[in-house]
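Dumping the structure here so I can ask a few things about it.
Excluded from the complex is one protein chain; the other protein chains are retained at their positions.
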Amino acid sequence: MAGNTFGQLFKLTSFGESHGKAIGGVIDGCPAGILLDLEKIQSELERRKPGQSKIVTQRKEPDVVEIYSGIFEGKTTGTPIGFAIYNTNQKSKDYSHIKDSYRPSHADYVYDKKYGFRDYRGGGRSSARETASRVVAGAIAKQFLKDVKINAFVSQVGKIKLEKNYTQLDFSNIESNAVRCPDIEMAGQMEDYIKSIKKEGDTVGGVITCVIQNVPIGLGEPVFDKLHAELGKAMLSINAVKGFEYGSGFEGVLMKGSAHNDQFNEDGTTKTNRSGGVQGGITNGMDIYFNVAFKPVATVLQSYETINKEGEKVTTQGKGRHDPCVVPRAVPIVEAMAAIVLADYMLLARSNKI
Amino acid sequence: MAGNTFGQLFKLTSFGESHGKAIGGVIDGCPAGILLDLEKIQSELERRKPGQSKIVTQRKEPDVVEIYSGIFEGKTTGTPIGFAIYNTNQKSKDYSHIKDSYRPSHADYVYDKKYGFRDYRGGGRSSARETASRVVAGAIAKQFLKDVKINAFVSQVGKIKLEKNYTQLDFSNIESNAVRCPDIEMAGQMEDYIKSIKKEGDTVGGVITCVIQNVPIGLGEPVFDKLHAELGKAMLSINAVKGFEYGSGFEGVLMKGSAHNDQFNEDGTTKTNRSGGVQGGITNGMDIYFNVAFKPVATVLQSYETINKEGEKVTTQGKGRHDPCVVPRAVPIVEAMAAIVLADYMLLARSNKI
Amino acid sequence: MAGNTFGQLFKLTSFGESHGKAIGGVIDGCPAGILLDLEKIQSELERRKPGQSKIVTQRKEPDVVEIYSGIFEGKTTGTPIGFAIYNTNQKSKDYSHIKDSYRPSHADYVYDKKYGFRDYRGGGRSSARETASRVVAGAIAKQFLKDVKINAFVSQVGKIKLEKNYTQLDFSNIESNAVRCPDIEMAGQMEDYIKSIKKEGDTVGGVITCVIQNVPIGLGEPVFDKLHAELGKAMLSINAVKGFEYGSGFEGVLMKGSAHNDQFNEDGTTKTNRSGGVQGGITNGMDIYFNVAFKPVATVLQSYETINKEGEKVTTQGKGRHDPCVVPRAVPIVEAMAAIVLADYMLLARSNKI
Partner (left out) sequence: MAGNTFGQLFKLTSFGESHGKAIGGVIDGCPAGILLDLEKIQSELERRKPGQSKIVTQRKEPDVVEIYSGIFEGKTTGTPIGFAIYNTNQKSKDYSHIKDSYRPSHADYVYDKKYGFRDYRGGGRSSARETASRVVAGAIAKQFLKDVKINAFVSQVGKIKLEKNYTQLDFSNIESNAVRCPDIEMAGQMEDYIKSIKKEGDTVGGVITCVIQNVPIGLGEPVFDKLHAELGKAMLSINAVKGFEYGSGFEGVLMKGSAHNDQFNEDGTTKTNRSGGVQGGITNGMDIYFNVAFKPVATVLQSYETINKEGEKVTTQGKGRHDPCVVPRAVPIVEAMAAIVLADYMLLARSNKI
């Protein structure tokens, strides 16, 4: 399979290149009877949209979703939801600097090798523009999930790292600043840092933390399809992601078992939550939380040496309007993929018992 | 789906509980014509087997694989390879301490909630014993992969961490010590530490690093099925895993794009390899490398408080023969899952072009 | 899964209701490098289109396909091909006669029961309009298949049945008449019969025969995914289909094995072809041929009694512009599904051997 479908029962199939006519997708398996708030879908797209603040790319793309099917009299019908987002920014540009040469740490080289040629306009299919389709599907999944609350936020930009635990944070602050960090003071530092990086024509990486609350007990298919394994795959499939950890994560390695184990309360909740809400691949009702590491964006607005198709050295100048740091705009994408996984596993869990 | 199948074209379906009659599986999609060395399959199982050294569980399980189908005159036939490993250690034991109470940070509680009841004998399906089936499938995948070299090793135990880069290590040392760490000196320190932890009846976590070399260019299905996303899911599906990072991983977050980007040589290789051999989800021919974080084993041989089915507090004593640290025995499991993913994507890549 | 995806490696995901904004789909897994003739795609749609002759429905729908992605500089890129066909005939009509009552032998009743409510406008998702998406995917599959020739034709309408074997027919006659029957004389009889049925406001069933030539040897996955089993499913998934048989089919039941067996020629071809080009689920290089039975269209332009949502008897008058016989327009749909199956199994077969 060419890998453009995600999910088993709640499924998103995505299509589209950054500079083709449109991107979009089909959401199949969404249960019937959900009263959909279409404005909420659009508002999630606004959170991902370029041009929303000074620390993100200044490209102008309206990103208006057009829904073709699957909804009738305001409610999902159980049939597939087809949708498209037109690429308005499609005008013929000068792509000569990327047409014949390979940008370092981009997918240009491997696409050419794998497929024999590539749509070189602005990254084509490998562009993060594809994630807009995920945000649409995630916004619908969220409405199906109803009481389950999914909050992602920026917890690190370069070396600037939020040391507070998520329980000490006020999620209502997330959207109050351009970075999407719930700690206002840290958000200010991060924003300043991103601005300084942008001035250099350079980029920087970051970490997004995601917290899922009010999760039903019993989601997750043990063995290969453990809930956290699917969440990990979902996150690692987002452009620029280099790492995923949940619960105690890489830090947990340092602990002894006697200290790491989550002791039970009498109601089945646990006193600590190093398990991150998942035990043996199945939710135990505690909060799910995980971190996602994003590398610095590969497109730097500097001059660099690279090779062309013929394997000759060429010097190129990075140009265009790019994000100096991807994490602020990636927050809604992380939430969307989390929502899709949760919706899918919610449906899968319906077949557990007689 | 109940999640006991992994892979799209090279597929493992696994079955079995730790104390049922047998565990085993079916490998479907293995190409025809591979001359199988059956001893190599068994020797991979020996690497995972309990009782192989003083720092692993002292249980005695011969773990002999019996192959039922799919091989004729020494070669794979293209038909499914069914196999079983009998559970010889199946004698009726005293399970009263886990039958009615829930071990902290195990899957006991969630299985009861999800399925209504559980096979409480030694962890049942949630036991890491299941991974023996993965090792069988991985050993066959390795023989299909031929020139691709997969080497995993222990790079961290608790706080003791290998600081050397994998290129500075001699992989031929991996099997020379009980820890499976290629740096002999560090291996000694790790072994001593595990022994001291064992004496306390406690456990500790660790990290396994895996390096894949001689990888063909062009493996990986962009978007949702990026190669590293599938590798991540494969690793996160292994018992006790809490995190996955590839290439520059979580460290990459700290770098600027201009420094992080891998510059090309004229032959298409790159001067650095922060991409970890994968760009845009597709292999570029450079080494793939990644880290997998394992939490400390939940079973500690100490007394602890927990709850029973009725939600009442009970005090229990951990007993049995358990691993004080899971990473030495998990090395062949990590390699096996890597091999399965690579074999699967090798077959998938055959449909790229006309 | 909600069942809107067909295929394993060459996959069509379809969306859309008959009276929503648009129908369409995503073709995933199409190999890169196919020089696509877009006019051929449109011309296949013309073959399926309403209003093309006097014996089909007189509705006017231009059925113009708009392709959003997956093609660059005239060639497939290996990325998903998203497309839509706008529903131009979407004006607000009077649906009162089907909104609250259930048309006999339609899907109205079961959709209401399954999903709680339904998009009652013109059949919604259960409308055969959905098959236009299949025709688009089939037209692309055909271009991938190149030398494989797929010819479907009408071989029976009501009692009027072509007794000639397909080898006695001239396929170039198929498109010469409105019925799509290669025997001109029989085509005339069938056309007259359909016209007389239409006058009565009634409908009639028919059979489509499909012949696939120049098939490579070795397509088909034995056991559950036998080639003819997948072809059967593909055909049975087309609206109004009630039966499928291949090779000797139901007639073969009457024969003795000694007479039914296909004896070999020295070059591996067979003297007879009762196997229909498939043995043990795998193609043997001989022609594949099969029959598909279509029931009479359920919508009759007569008055009939039925029930409403409340289970009360109501009398209704069938109206609108409907096909008196579905088979002439179903010919390209049968070909399309055959092409999709063949393309899919062509890709699957690439993983047979080392």
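Every chain is named by a letter (A, B and C) in the order it is written, and numbering of its residues begins at 1.
Everything that follows uses one rule, which is that contacts are C-beta pairs under 8 Å (C-beta built on N, C-alpha and C of every residue); 3 or more make two chains touch, one makes a residue touch a chain.
Just so you know, these numbers come straight off a predicted model, no measurement behind them.
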With respect to the chain omitted from the figure, which of C:66, C:100 or C:202 is a touching residue? C:202
Among the options C:35, C:64, C:184 or C:255, which residue touches the chain absent from this view? C:255
Decide which residue listed in C:81, C:212, C:293 or C:330 touches the omitted chain of the complex. C:293
Given the full complex, what residues of chain B touch the hidden partner chain? 1-5, 8-9, 11, 13-17, 20-26, 28-30, 32-33, 66-70, 72-73, 75, 77-82, 84, 114-119, 124-125
Which parts of chain A are in contact with the chain that was left out? 9, 29, 31-34, 78-79, 144, 222, 347, 350-354
Of the residues in chain C, which ones touch the absent chain? 1-6, 8, 14, 102, 104-107, 109-111, 113-116, 125-126, 130, 156, 158-159, 197, 200, 202-207, 217-218, 220-226, 228-230, 232-234, 236-237, 239, 242-250, 252-258, 260-268, 270, 274-276, 279-284, 291, 293-300, 302, 304-307, 311-313, 348-349, 351-353
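As a convention for this text, only the chains that are shown with their structure count from here on.
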So what's the Cα centroid distance for chain A and chain B, whole Å? 26
Please set out, as single numbers or ranges, the residues of chain C touching at least two other chains. 9, 29, 32-33, 78-79
